[in-house]
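One protein chain omitted, others in place.
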Amino acid sequence: MLVKDYMTKHPLMGQPTMSVVEAQRFMGENKIRHLPIVGKGKRLLGLVTRQTLLVHPAKLGSLNVWEITRFLSNLTVGDVMVKAKDVISVDKNATIEEAARIMVENKIGCLPVLEDGIVIGIITEIDLLAQLMEMMATRLPGVRVTVRMPNVSGELAKLVSAISAQGWGILACGGVPSPHDPAKWDAVVKIRDAPREAVVAALEKVEGQQIVDVREV
Amino acid sequence: MVKFIIRRLGFMLLTMFIVSIAIFAISEIAPGNIARNILGPFATPEQEASFLAQLGLDQPLHIRYITWLVGSDWRAERLIGMPLRRIKKPDTEFYEWWAVEPDGTLVRWKLDGEDLIALRLQPDGTVQESLDNERWQTDEAGISTFWGVDTHNRAVMWEKGGGQTYWMRAKAAGWWVEQPGGAREYIPLQKGLLRGDPGESVKTGRPVGDALLRRLQNSILLAAIAFVIVMPLALVLGLLAGLNEGKALDRILSVGGLATTATPNFATGIFLILIFAVWLKWLPGATVFASERAAFENPKMLILPVMTLTLIELGYVLRITRASMVEVMNASYIRTAFLKGLPYWRIVFKHAIRNALMAPITVIMLHVNWLMGGIVVVEAIFGFPGLGRYLLDAALYKDVFAIEAGAMVMVMLAVGTQLVADIIYTFLNPRIRYA
Amino acid sequence: MRVDFEQITDMDYRIKTPILKVENLAISYETRKGDVPAVRDVSFEIRRGETHGIVGESGCGKSTVAFSIVNFLGRNGRIVGGSILFQGQELRGRGEEELRRLRGDQIAMVYQDPMSALNPSLRIGDQLSEVLIVHRNLSKKAAYEKCIDMLKRVYMPDPEAVMLRYPHQLSGGQQQRVVIAMALLNNPALLIMDEPTTALDVTVEAAVLDLIDELRREFDTAIMYISHNLGVIARVSDLVGVMYAGEMVERAAVEEVFLNPLHPYTQGLMRCVPKLGLSKESSYLYPIRGRVPSPAELPPGCIFEPRCDYARPQCQQAHPELREVAPGHFARCHFAEEIAAQKWQPPQDLIPDLAALAARKPEVAEPILRLQQVKTYYEQERKSLASLLGLGQARYVKAVDDVSLEVPRGCTLGVVGESGCGKSTLAKTIVGLEPLTDGRVEFMGFDISVPVSKRDLSLIKELQMVFQNPDSTMNPSFSVGYQIGRPLRRFRGVPRHQVRDEVIRLLEAVKLDASYYDRLPRQLSGGEKQRVGIARAFAARPNLVLCDEPVSSLDVSVQAAVLNLLLEIQQKYGTTMLFIAHDLSVVRFFSDFVAVMYLGKICEIGPAEAIYAPPYHPYTEALLSAVPIPDPSADQKRIRLSGTVPSALHPPSGCRFHTRCPRKIGEICEREIPPCQHVTAEHRIYCHIPLEELRRIEPVVTVK
Partner (left out) sequence: MAVSEKVMPSISARPSFWLRLRDALAPLLASKVALVGLALVLFWVLVAIFAPFLTPYSPREQDADAMNLGPSAGHPLGTDHLGRDLWSRLVYGSRLILVLAPLSVLCSLAVGTTLGLLAGYFGGLIDEVVMRLLDAMMAFPAVLLYLIIIAAVGASATNVVIAITIAGAPGIARLVRSLTMDIRTRDYIAAAQLRGESPFYIMWVEILPNARGPIIVDAMLRVGYAVFAIGTLGFLGLGLPPPAPDWGSMVCAGRRYIWSNPWAVLWPSLAISSLVVGLNLFADGLREETMRYQ
């Protein structure tokens, strides 16, 4: 689960000489929210997001209508972009959770992926959410069970062995600290080819764990 | 690669061998012509025979070829029974052949009537004459013979007592005498071409080798200056024309190059003389060599000859280079280079030029033959005392030995240049280098 | 913990913006006769990580499209209409400098003939690294390291040493790997490949195709793959566009195009190619009639109308648009739906005499040609001085080494193998164009082990040849009539005044009319020249005809016609044939018996059906698994040979195939010449592996 495998390779990119208007049109046409700005040899020069393209009103305050028009048409992406030194990026060999952490901590929606200063891809919040979706095997049918278990090692193994004892397959499995009880974990498993009742019956027998939620999806 | 070069060297030797036979055969196949050419149409058959004998031209063809190539002294030594030595006559450019006596004295002979006279060279340079009749060897028939060296650098078999008279041509005087004793057989002494002695000029009697060397230096000077001017100029213009294939610059350079190459050398020379010497009067129209160093003392007179040579070669090299450049620029790997996104000049300098110059170098070097033809003509136009002029004079006078030697030198130069070209080519072309 | 993630389907959620979007592209070439439209109205798009195949016969404009994308159309080519969007930005009208920066960095190209694509006088390392040095300003050292990494990724053995070599020191397959590595160095978004494997042998081609596929997955590169070979296109592409005479006539997913073609041209193409797994009794090739129109004189309506079986008056007037006939399936035909609905019937003049074909199955007759331990060696040109003087040992290229075989009367023996395996030399030895080094060739009971110049005219007459290259098969200085008439006069003593009639009869036999009598070869197309070549060979009424790759340089539609013609004539005259080809499908279609050759030796020989089914010789197996099959649904085992074919100057000891054999059993293969194992009386395999084991091998190709 490394960034290089889940990033978007060959992202659309822009040049610093592009006008802001052109960049807005380009991003709109292609339905993208982030545009890495590169120079010769795909070297990262900056990053443009939809916000950066919205010109700060303070800059326009003193200008009249015609001056604004001229100002806007002369404004290039190079003028407004977040400069490369301020762009937070990620290495292609980072894990995706590392990428998620960076994005969460900085409250940003995308990370250019660099190799020797050269843009080789881009990873956005959508990419990460997609992976969350995939990790939970969202698109496959099965029984999704949330089990609350003590924060003790061996608990997940108990759950898994109970499932495998029935000969069922696990489509997805994950766990987070329970939002309701600091001493507990909420684990989610998605089981394939198993009737809901049988699953409930089997998992209820696991000691010290309780089923919080069961649904067939 | 070493193998390749050795192979080329082998071929070169083989070629030179065939060339030497060819030159020899063409020049000497009809010795009668030579005699008539020199003696004029009114010589008697006896005189002609004697002339041929004295020059050794009465010998069978293969003996003459061997003599010419590797000399005759070793053959004469066996007949005379003494070692022979060639020394340079002090203060002249002539050589003399002497026999060496066991005590180291140099000796040769002359026939005075029926008396054999030995001439011994003294350490102080004077010559001591003494009667030497005991050397005659007489057979049963009473004919006495003796093999010795005469004063004209020939091994001679003298003979007397046969009751015959002998024709002698006194070279300096040009008239013929009859004598009771005389020379029956001659072997003109020479070391042979391979040992650096191509013989004496029939016209002047001077050794061909030395004259040739001096003339060669002059010619090389001329050719070298022209070469230094032509090569960079022609290559650059050729590359430019090739890069601009089909555009005006290319058209002008190509057609101009064709015209200058095609115009006969002598016409080019004449045009230049007419323009710069006759009408503009800027430059001398001929070269005058008052001294050995004339070319350096008055370099202005070299300008027109060099210019003529330059014009002769320029167009050819230019066109070859252009054609090669055009071909290379259309090659697949140049397309690759473009598609790699390399800048134009990087493609030209790094990818194209090296490949484009590979072909011309061999072709240009092969063209040295053409240049040599040009040199002959240029030297003739401007009266420049070089190898070409020497050859031309020899040809006009039918001076066989001079022609033969000069021709061999010229061909050797041509073939040698081609060998150098081959070697350069192998260095430039990795396909051969790493074959 | 046992977690079971099996069968998670790959459904990509990402919006795939097309990397390349070509719309209504039109390209013209300026010529003396005015502008000639080479490409018209071509549209397609390629997404990230997708391979878009473009297939078409020679001269249909596929390469022109490729070069237009990098704006490298030569001096007289010009884009006259449409747009090319790369990464969402228009490429047309961009400055040269901007395009230069894209080339080699974001767009890379690999094309045919790797040898000429590399600069002969620069080291591989310099040629690779300059891409990085120019586009990324890397230092030479850093660039070199990256290049070595990339060479490793394309499975180049000993990359450090390769960096220091010159192109001529690498084999064809290695050169193509270098070119591919060079293209990928900058991780381009778009890779254009123009016939990248056409110059390679089939086993090498298979390996390169595998490599391309692997790299595409790894780099997520969009690939535009151009080829004339339907099999290769079927193997590599996700989407396929079919081009005809400068237009794209059909575009759809690969399965759709191959299994459910909608355009009559595509359908015609599919019926032209012999498919592996079909023999000549069970299939017949249906050539497309006519020939591709020249770009200067296109028909006014549908460009395919003159050759179309479904043509109607409307087709002559209205030019059809490329329209979406089924979801994702575009075709340029007015009546695509109608055609798709009805079942194809071969037109009257093409209906073969299937019954006759089936009945022709020859009873095994006595052999007409018998080769016993035939050897043909060429003396290596000696270049050292020593050898010039007659010293040193002569070295021999063992082109054909110890070949024994028999051809029964009236049958066809196909000989297959990769280039350099000696199959052509074998044919030339039999007809006497190459002197025999050792062994014996017997024909109709006569010993013909002497060169042709020493043979009796009546024997020469019985052995004729059909040649490979249509451009050199005919003497350009003489008319068709003269060239066919000459053998008539020499061999059959046809009187002068009857020659013309006789030649015209022969021309009609090869489906050419009398007007061809006075034509010169340059007025004929490739297929027509090949027909004349066939007529010339059969003019002598020979007993044995050797066909040396007679169709390999022809386009598929023409190829089918020539193959059919050969079959028909053979049937008519009852001629025995030796059919040489590198294409296993064609040989299978054409031959009764097949011999597989490798490095001058026969590996396996037997009836055609037996060769294509287990037990196989390991080389036959590898060949079969490498053949690109124009059928995306066919299942093919994946066996790849390592290395390259060794030089015939120093063939490997023991079994010649041991250096590359995936089933090598041990030292015995290196030491001993493999024994002949008889599967049946006619089917022989030369291999150390016991027959029982070979029998257990599963079939390589299974067609659903």
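The letters A, B and C name the chains in turn, as written, and every chain counts its residues from 1.
Following the convention adopted for this analysis, a contact is a pair of C-beta atoms (placed from the backbone, for glycine too) under 8 Å apart; a residue touches a chain by one contact, two chains touch by 3 or more.
Note that this is a predicted model, so its numbers are computed, not measured.
**Student:** Specify the shown partners of the omitted chain in the complete complex.
**Tutor:** B, C
**Student:** Write down which of B:A35, B:A337, B:V377 or B:A421 is the residue touching the left-out chain.
**Tutor:** Only one of B:A35, B:A337, B:V377 or B:A421 touches the chain omitted from view, namely B:V377.
**Student:** Please identify which residue in C:N24, C:Q317, C:S472 or C:Q498 touches the non-displayed chain.
**Tutor:** C:S472
**Student:** Which one, C:D158, C:D438, C:D501 or C:D518, makes contact with the chain that was left out?
**Tutor:** C:D518
**Student:** Considering the whole complex, which of B:R86, B:R184 or B:K398 touches the chain not shown?
**Tutor:** The one listed residue touching the chain not shown is B:K398.
**Student:** Please give every residue of chain B in contact with the chain that is not shown.
**Tutor:** Contacting residues on chain B, toward the hidden partner: 11, 14-16, 18-19, 22-23, 26-27, 29-30, 33, 255, 258-259, 261-267, 270-271, 273-274, 278-279, 285, 368-370, 372-373, 376-377, 380-381, 391-392, 394-396, 398, 400, 403, 407, 410-411, 414-415, 418.
**Student:** Residue-wise, where is chain C in contact with the chain that is not depicted?
**Tutor:** So the residues of chain C touching the missing chain come out as 32, 293-294, 296-297, 428, 431-433, 452-453, 455, 457, 460, 463-465, 467-469, 472-479, 483, 486-487, 490-491, 515, 518-520, 522-523, 525, 533, 536-537, 540.
Just so it is clear, only the chains that are shown with their structure count from here on.
**Student:** Please identify the chain lying most centrally, where each chain is represented by the average of its Cα atoms.
**Tutor:** Looking at where each chain's C-alpha mean falls, the closest to the middle is C.
**Student:** Could you state the distance in Å from the CA-based centre of chain B to that of chain C?
**Tutor:** From the centre of chain B to the centre of chain C is 60 Å.
**Student:** With chain centres taken as the means of their Cα atoms, state the distance from chain A to chain B in Å.
**Tutor:** Computed from C-alpha means, the inter-chain centre distance equals 88 Å.
**Student:** Which positions of chain C touch chain B when the two form their complex?
**Tutor:** That would be residues 70, 72, 75, 100-105, 108-109, 111, 113, 116-122, 130-131, 134-135, 165-166, 168-169, 179, 182, 383-385, 388 of chain C.
**Student:** Within their complex, state which residues of chain A touch chain C.
**Tutor:** Where chain A meets chain C, its residues are 8-10, 12-13, 26, 29-32, 40-43, 116, 118, 120, 127, 130, 133-134, 137, 139-140, 156-157, 160, 164, 169-171, 173, 192.
**Student:** Quick one: which bits of chain B touch chain C in the complex? Just the residue numbers, please.
**Tutor:** Going by the criterion above, the answer is residues 3-4, 6-7, 10, 246, 331-333, 335-343, 346, 350-351, 354-355, 358, 428-431, 434.
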